[in-house]
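Just one protein chain is left out here, and the rest sit where they should.
In order of appearance the chains are A and B, and numbering begins at 1 in each one.
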Amino acid sequence: MQRAETKSGKRPFMLVDVSLCIGCHACVNACKFENELEIKQFNTWIETWDAGEYPNVVRANVPHLCNHCDDAPCLAVCPTGATYRNDDGLILVDQEKCIGCKYCMAACPFSVRWQNDAGEVEKCTFCVNRTSAGLLPACAGNCPTHARLFGDLNDPNSEVAKKVAELGAESMLPELGIGTNTCYVGLAETNALPKSSSVLHGGRVAVKLEEMGA
Amino acid sequence: MAITDLSRRRFTQLAGLTGAAALAGLGLPDAAEAAEQAPVDPEFPVSGRGRKLEAAYDPNTDEIKVNDEVIVRYSNCVGCYAMCGVRLKLDRDSREILAQGGNPYNPCNAYPVLPFDEPLTEAYRTMTQSPTKQTGAATCCGRSLGALDVYLNSYRITTPLKRAGKRGEGKWEPISWDQLIEETVEGGKLFAHLGEDREIEGFRAVRDFDTPLVPDAPEFGSKANGLIYCGGRTDGRGQTSTRFLSMYGSSNKYSHHSSCYGAKGVYPYQSGDGDDLGIDAENNEYAIWMGTFPGANGGSVMSDLKRVAATIENKQAKIVVFDPNLGNGVVTPAQDNAVWYPIKPATNSALTMGMIRWIIDNEKYNEGFMCAPNLPQAIKLGFNACTNATHLVIVDEAHPNYRHMMHPEDAGLTPSSAENAFEDQYVCIDAATQQPAVSLDCDKGLMEWEGEVNGVKVRTAYLFLKDSANEHTIEEYSEICGVPVDVIEEVASEFVAHGTKSSVNGAGGVTSANGTDATSCYSTLAGLTGAICMKGSIIATFVGVTGPGNGERYLLSKAEGMPKDKPDARVDRTGFAWEDTSEYKRRTAAGEKDPKPLLPWYPGGVGTSDNQMVLSLANGYPHKAKILLTWQCNPIKATPGAQREEVMAAFKDPDIIPLAICSDVVEGTFAHMADYIVPDTMYREHFGISQHAAWWPHKGNFLQWPMVEPKSMKLDDGRHASFDVYLCDVGRKLGLPGYGDEALLSATGEKLPFNDACDYYVKALANVAYEDGVIEDLSDEEIRMQALDTLPEAWKKAVTPEEWSKVQRLLSRGCRTWPEADTWDDQGRQTYAGAYMVNFYSEERGSVRNHYTGKFYEGALGWHAETFSDGTPIADVYSREEYPFGAASHKPYFRCVTMLSDSALLRELSPHNYLEINIEDARELGIKDGDTVQAINPSGDVMEGVAMLRGGTARGNIGISFGYTQDAYGSTDLTVGDETVPGNPAINTGVQLCQMLDPQVGEGAIFAFSDPEASTPGRNGGMFKLVVPTA
Partner (left out) sequence: MVWNELIVCYLFLAGLGAGSFLLASVTGWLSGSTKKIRLIGSVVGLATVAVGTLLLMVDARAGLGSPARFFGLVSNLGSPMAWGVLCLSVFLVIAAASLIFQLAKKKVPKFIDVLGMLCSLGVATYTGVLLGAAKAYPLWNMAILPALFVVSAALAGFSLVSAIAYFSARDELPSLTFMPKAEVVLPVLVGVLFAALLVATAAVPGDSAHAAASLSVQRMLVGSFASVFWIGVVVCGIVVPLVAGVCRLISKRRDVTNVGMIGYVASCIGEFAMRYVIVMAAVSITLGAAF
């Protein structure tokens, strides 16, 4: 994979294998506890639906989280510089500078940002505290099927590098070409299947069957 | 969610710098980065959001550095009933819970499993990016974390409560522990202050061995059996109640059993000393999951999931799942090896018979295996179980043993002196001599033979199966279950092709009105190929050591003076024949011809039935209770069709239940209807030990232990209130054997006190530590790592100093596992398996008559449509044209059976469930996604909910996520003293599956329709119509 260099030479990377995700929400809830998030605050969530035409149906589960894009639209539009990129390439938010204009929220094509009680905008940080100390982030550290793998893509011995070498990596919304650091295995194949149910967030209908697609 | 002070997360040290830099408007990213990298604790940096780190990992040296400020402990989760392990990360000083995850030593949370002897640093390593970690991060599921949310944030009952209004009003007064014990033991006019004049009998008065419980009906035993107990899934705490009930002398002890899958494993095989069978997902090449979904089932969800997911991914295995609902399990896109086939509810046996028909027609069964007449012979052939295919069944109507197996005596043969793994001896036709022979003494029998032996008409057990299969064509079976013929044939052929590397099993699919057949499917199929207790086939589970029982160090099931008498019949009407009841005898003596009972009786061997106990008490038949003692359970909710006004009214009726005591932590249904609530501990706070319950072929025990101090009321003597302590104090006050100061026996004959759970369970842990190999002491370093030197003194005092260090090692791992290499012998047999014989014909089934019709049940597996108690097909009483749907429930990740609605986190993810309807069915009915619809059963019950159209629901099925709605549990106001906790109606949103009543039982009886043989509820199946309400 040809990627731009990060300052530290590391590239923290999350690989999500959609064929392994079962929608158990261990990741979503672990993140909630690790980051002490409240109602309506999600750094990550899962979209679930029935894919395929009856009776040849499978259950699709696609986790969403911040992609820490190389060419991050949020970074480009933040007027105060509260959103910044650290040496490892992670996109982070300095809460002290954020005025809550929400421009980044409008710019993010993945809708991963949210506003906290004070009005500042937050999002997934790849658990920067944990991962910069060599630990797994809360989500990948709680995935029962290891659908989520996390590691340094630039280290050929890491789980992610090995799996990417074997199976490749797809971005969500690849047409944007913004170089995501959260990639998927099996996403395009999943999205190519027709949907035969509404799209759920967890157990709640988020997009009804009739509302979907043109 | 814990509301934390935002200012805590500020970079307080560098706020000034950041402010100045902000004003300057330049160089901000660097300053912010500097803030990011200049943490409070340089060794374990935590800034912004995020909890304290448990360790740090250095990729250059591959070293783990454990953070002294954080302790990580391992135990077991009870967020549902899969008995997975759990890991808690705690702040060492405050003991605040920082995070929860899985236990790498526990096979439910990790695959491969971290071996028991690996040091704790290796467990830490699994949470890092280290490439040398022995297994991936050990995990619990999202629901487990919902249980953490409940633990941290939901309202909890922590003190004893006595009702201050009528039952079910939600009004309580807090009372002292002593008053609780005094009143429930001694009884009296306990509610005189509320204007209730009744004299209530407490534990002491009810424990009367001289008075019969029911006058003129000695089968029900003494009055002591008027103590009716029901518990939920005990997950290792079962001995707490079992011991009390045994010492008290009541056999009316019920728990989460037949309401879940009580039919399972009852008839289809005999086992010498084995237990439940499960799928060996680690080693199989092909598996049929029938009525249970890997990754979304009521059993060992996580352990199945990891193994199935791994073996699908590495292409070792291919699985097929037959289920009316496509669950959130391993059937996902972008993989080829797991496929879902929709099937109509309650038709698993039709599918299986179709497969068996193909196997028989094409002679693809393993004849060598089936013709082995005894276990040693089957083992010689390379197998690890046998069948009764060649055994003769008496079909002579005149014979006293009609429809029983033929024994040597019946055949005029001398019984064998060979060692017998089973209770009885059987007769077969020797293939070599073509003469009758005792099966134990024979090397090969004939599978298909009928004729006379010793003048008695007999035929081989296999023929019953064959005849049953030939009742219908494969096309007919396909039509019944909705699975295409080519699929049935393909699955059957794959199953046999993989021999002993094929597995087949299920769970929830057996709770239907034809569940007895459903449960027989798995072993019957496996019995055709020998795929039992071999590597890759169905394997024995629950393999572990005793622990809380009579073990190496302590004899915990023995006590001097234990009551010995057990009644023949219980209130649940199982295990006893109607014709043997005093009522029957009295009525026939009075001249009544063929009297019928109000509710059905189940003489079969299902064990105890919690759902039938509920229905019995709801009707006050066969008798009422003296005391109802319940413990963290809700068998009313677990019995679809039982949650209705009449049943609730009965439980609130002091005539039926004079005294109701419930031990729980939340005001659930039974607490809501109780007279007294005993505060219990929650998981993370209590002990429990059990054999491993995963579908896992190896040997292990898991344990629960108080990783944090209980939040229930602290008594004056320092103990924390719990059900264990309540029973200890009641036992002591009553002077029960096995309670008090000389209650617990050591193997060396000492008599030790029993005052709290730790007295008992820490001893049980010592048993686990010493049996089948004594484990090592725990090192001081590891003791310190988990702060196991700060544990209560009472625990240490419960065992000897030598035992204590080994107990600490068990606590530190949260389980004990034995080396996996010991599980298989060199021919792939599971060494731990007990003796199994598949019953192609089950005499236990076939020799029982339905007391309504007088007809015998079939002894072999067959396709039988759902019936009412009297054997009438439900489709003959109600019209399938009018009620074309069946229902099937499935397990969500956002509730659990009867709990977790009080988690705000889970409710946010899933505020309510839906009526899941097949997309084509819905279109035919004009139902759109999101419409409000009603599912109505022939009894007129209406389930109103929001429709969800799915391709993942079988045609003719209504799918319902089980566990939504509550009738109390925080959804109604709760008044304790002067304080009222307002009810939150959000806890009650959703749809509860409601099955119809059985119209064929006695006049005026309220009876949710059930399997007539196994008594299990007709949860899946039934009849419904879908209506779009116009108003």
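The rule is short, and it goes like this: a residue touches a chain if its C-beta (ideal position, glycine included) is under 8 Å from a C-beta of that chain, and two chains touch if they have at least 3 such contacts.
Because the structure is predicted, anything quoted here is derived from the model rather than measured.
K.L.:
Quick one: say which of A:10, A:68, A:146 or A:201 touches the chain that got left out.
P.N.:
With A:10, A:68, A:146 or A:201 as choices, the missing chain is touched by A:201.
K.L.:
Using the touch definition up top, pick the residue from A:36, A:53 or A:120 that touches the left-out chain.
P.N.:
A:120
K.L.:
Where does chain A touch the missing chain, residue by residue?
P.N.:
Missing-chain contacts on chain A: residues 40-42, 45, 47, 64, 73, 76-82, 95-103, 105-111, 114-115, 118-121, 173, 175-176, 191, 199, 201, 206-207, 211-214.
The definition used in the following text is that only the chains that are shown with their structure count from here on.
K.L.:
Quick one: report the Å distance separating chain A from chain B, using the average Cα coordinate of each chain.
P.N.:
Whole-Å distance between the two chain centres: 36.
K.L.:
Across the complex, what residues on chain A touch chain B?
P.N.:
So the residues of chain A touching chain B come out as 18-30, 32-40, 48, 50-55, 57-61, 80-81, 84-87, 92, 94-97, 116-118, 122, 125, 127-136, 138, 140-146, 150-152, 155, 157-159, 185-186, 189-190, 193, 196-198, 201-205, 208-210.
K.L.:
Once bound in the complex, which stretches of chain B touch chain A?
P.N.:
Interface residues on the chain B side: 1-4, 6, 9-11, 15, 18-19, 22, 28-29, 32-33, 35-36, 44-51, 53-59, 99-102, 109, 127-131, 136-137, 139-146, 148-149, 295-296, 302, 305-306, 309-310, 313, 326-335, 340-342, 892-894, 904-905, 908-911, 913-914, 918-920, 928-930, 946, 948-952, 954-955, 961.
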